[in-house]
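Excluded from the complex is one protein chain; the other protein chains are retained at their positions.
And now, chain A:
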Amino acid sequence: MNQDPKNPSSIKPSFHELEMMEAADFRHLNAFQCVYEEKSYTNAGHALHTIRKAIRRMIDHLEEAFECQLFKDEELGKLSPSPFAERLFNDLRFLTATQRCFSEHIRNVRQNGRVLQVGSSSAVFRTRAFRYLFRKLQLMRQIKISYTSVEPDDAGRFLVSGYCDLYIGCWSGNTKRYISEEVAETTFALYVPTDRAADYSDGHLPENGYIVSLDGVEIDPAKLPRLCKGWESLPEEKWLLWLDRPDQCPDDVVIFAPEASINLSHWAAVGPVGFSNIRQTLRATFLRQHPYEFLPALTQKIRLNLNN
């Protein structure tokens, strides 16, 4: 007879009790309670959506474990419980009560909103499209939304480990392990620092250009207006830095970047109107086996909401 060192108030069960434990599963005890109340195997079967034989088997299993007859066949097909069964039924109330507390707690959590960890890269986070989507999610009652910064390279790992429930960005998993839905599109704009915007008010563009794309998904420079010195790819972190420190941006440069919530005193949009046609798709990706059964419906809802 040993105490469990991690849980000193418990005493480990003896061998006989272990045998009993293997037999006395909750479904067996539940079946027993049902038979006791209905006084018949058949009616208990109906109540538990199973057949009489299954109920009978479970009761036999319990009788074997407790080494005692539980019910006697009286006249008119009604069962009468043995004294052991009476005591067992009485004592089951406590267990049933704790199980009910448990169920209620689970129900409460599901009703009051389960925490949804949304992850995205910092660049995606700053886009107008993401901000709009996030606000929509915040207004949904079935979830409590929380944001965590996740780089696209880590997205798979974070989704699998459970740190992140839903990843928003251009990364889509590309394997059967994930489900990925298109939920939004970011538009793009040409940006120059505000203090130099006046130089380009006539519509001409600077000599150099940088392209910022999301999650490493390349944009073909051929789709953009020709520049004297051409287009170069700008890493996301640099763009995020320049967004707040436009003085760090070199002279005579235009940035082609996703429309972001920008500080107008730092950056201004310039150039021909036609470029708003270029878009990058944002996808919502989650694990196929995620315990949140509402995720597919949620992503559908987001897509429908945002398209209205």
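Structure notes:
Basically, a residue touches a chain if its C-beta (ideal position, glycine included) is under 8 Å from a C-beta of that chain, and two chains touch if they have at least 3 such contacts; residues count from 1.
Please note the rule applied: contacts and distances are computed from a predicted model.
Chain not shown in the complex: UniProt lists it as "LysR family transcriptional regulator", one of "Iron(III) transport system substrate-binding protein", "LysR family transcriptional regulator", "ABC-2 family transporter protein" or "Enoyl-CoA hydratase/isomerase family protein".
Only one residue from A:31, A:44, A:58 or A:88 touches the chain missing from this view: A:88. Summary of contacts with the chain left out: across A:109, A:198 or A:304, the touching residue is A:109.
Among A:162, A:230 or A:272, only A:162 touches the chain that is left out of the view. Where chain A meets the omitted chain, the residues involved are 1-3, 6-7, 9-11, 13-14, 16-17, 20-21, 24-27, 66-68, 84, 87-88, 91-92, 94-95, 98-99, 101-103, 105-107, 109-110, 114-115, 160-163, 165, 289-293.
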